[in-house]
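Only a single protein chain was left out; the remaining protein chains are all shown in position.
Let's turn to subunit A:
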Amino acid sequence: MTHSGSSLPDLPNSTSTSGPMSEIRSPPPDRVLEIVLENVLHFLTCRRDRNAASLVCRSWYRAEALTRSDLFIGNCYAVSPHRATSRFRRVKSLTVKGKPRFADFDLLPLNWGANFSPWGSALADSYPWLEKLHLKRMSLTDDDLDLIARSFPSFKELVLVCCEGFGIAGIASIAANCRLLRVLDLVESVVEVADEDEEVMDWISCFPEGETHLESLMFECVDCPVNFEALEGLVARSPFLKKLRLNRFVSIPQLYRLMHRAPQLTHIGTGSFCASDDVAVGDQEPDYASAFAACKSLVCLSGFRDILPDYLPAIYPACANLTSLNLSYADVNADQLKPVILQCHKLQTLWVLDSICDEGLQAVAATCKDLRELRVFPVNTREEVEGPVSEVGLEVISQGCRKLQSILFFCQRMTNAAVIAMSKNCPDLVVFRLCIIGRYRPDPETQEPMDDGFGAIVMNCKKLTRLAVSGLLTDQAFRYIGMYGKLVRTLSVAFAGDSDQGLKYVLEGCPNLQKLEIRDSPFGDAALRSGLHHFYNMRFLWMSSCKLTRQACQEIARTLPHLALEVIDSQEDKADDHIEILYMYRSLDRPRNDAPKCVTILQ
């Protein structure tokens, strides 16, 4: 049987250690099966399937390792870069996640870690053919970006979500050096920009001349002025560009020009959406609606920074086709929202501010029958007695949007009745995150804890995998979660529970639990110990301002050697000996050596 490698260029020949196609000859019999396997495994794309396949036997493990081209590292400290690159030899696309989510809320010291550099060097050595890099909550420097830009000649996609540590220079290097770049998405990242008086590097001009391969360019979080001429030129010579998200320094008239240059756009993030200094008083302003009418493929709109609601009618021509609308940085009220939303019949994803009030939610419920995801963010984050949205809005949404799968809802008050209603009206819910801003708030109608509401959610929403709870909650709420939340993978708890029993219910009852983040809740050592049987199955556990002692953590570290327990604590002697933060995760390698002084790693 001749080697069939010619139709599959990535298949390494068993007799050569370098290069895929160096020799063509009949492979030994035991190798034949592996080649067949490799061919078949190419069709497996889902990483969970691949993980399962790799456990069948050594031969499957090897074949799978050689054919996995998409590598997902959920916790950058779970494995060392070297371990990852040694096992998986032909990776073209890599995703790495770093800091735990609570870092977004300033609960972690800034220099905690998640540095990309060790990964960068390992990748440069092992995967010169790397095409895609997707990083979330990692810390990377301009030098790291420069390394990426220069090490991978086939590099196509860079997506940075909630990252920090780099500046314009790094971005410029990517623009200048990655000739095949298709995607440059900088999302909610903290980008160092020059101060107002210093000169800003013109990174847009760093893209090479001539036609580009750009399909997606998102730079909303790069908070400095851009060279508009260069940007317009770039858009004009990017025929494949479909997604463009601008920053607030791009004005509406400028957006207008860009849209007319690129009517093929499907996703647009507007810059600032208000009166522009570019247009002198008395000048005729362009017909902005015409730009939105020209982009006939538009399905997703976001941005709307510094919004002047008078300009909203410009987007009317696009509304009928919109599937995704993000107004979460736009302070608009119900009357300003209604004319827009009443035209958005196809909307599936909506992000808004609570400034739209329950009345605005009513309008959403009346029109957006296909809504799958809703996020309502608060304008005012202080704890108040009343707020603009409440149980009224939630209930109305549950009645109108029966296909809802994911909801994130901030409010000042909520009733069990409304939550129970949603649990019955929206059986497809996969993600339910309710944040009652006032801590320890009971149901304002009944004065009862919110246990029954969340209980109904876990009971009735059989597909639920992610849950965030709030309000006044007793151990009973956790008993419900343990009893019914069998598919729950991610659970967020804050200011809730009465005793260790609460956490025990969850750790003993939820077999699929992978990510558990808890803050300011009275769970202690006994509760922690009840999870020993499960911790290796979890990606991480975060507990801050709870009742854990260092001794208990030490015990667990000794019992489970492949767990890293990071104790983050600010001082030695306190009134009690409870630690401030425990961040615990499984790890195949020795403890990391890049932790700051305030972090002690028990292992």
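The definition used in the following text is that contacts are C-beta pairs under 8 Å (C-beta built on N, C-alpha and C of every residue); 3 or more make two chains touch, one makes a residue touch a chain; residues count from 1.
Rule of thumb we're sticking to: contacts and distances are computed from a predicted model.
A.B. asks: Tell me the UniProt protein name of the chain this structure doesn't show, selecting from "Autophagy protein 5", "V-type proton ATPase subunit F", "Auxin-induced protein" or "DNA excision repair protein ERCC-8".
C.D. replies: "Auxin-induced protein"
A.B. asks: For the chain that's not shown, point to the residue among A:D70, A:D331 or A:E555 touching it.
C.D. replies: Among A:D70, A:D331 or A:E555, only A:D331 touches the chain that is not shown.
A.B. asks: Which is it among A:I73, A:A122 or A:V190 that touches the chain not included here?
C.D. replies: A:V190
A.B. asks: Using the touch definition from the top, which of A:R245, A:R261 or A:R441 touches the missing chain?
C.D. replies: For the chain that is not drawn, the touching residue is A:R441.
A.B. asks: Who touches the missing chain here, A:L41, A:L130 or A:C221?
C.D. replies: A:C221
A.B. asks: With the full complex in mind, choose from A:L107, A:L147, A:C357 or A:L464 the residue touching the hidden chain.
C.D. replies: Spelled out, the listed residue whose C-beta touches the missing chain is A:L107.
A.B. asks: Considering the whole complex rather than only what is displayed, give the residues of subunit A touching the chain that is not shown.
C.D. replies: 102, 104-107, 109-111, 141, 162, 164-165, 188-190, 192, 195, 221, 223, 248, 272, 274-275, 305-306, 308, 310, 328-329, 331, 377-383, 385, 410, 435, 437-442, 447, 468, 472, 492, 494-495, 498, 519-520, 522, 545, 568-575, 578, 580, 596-598, 600
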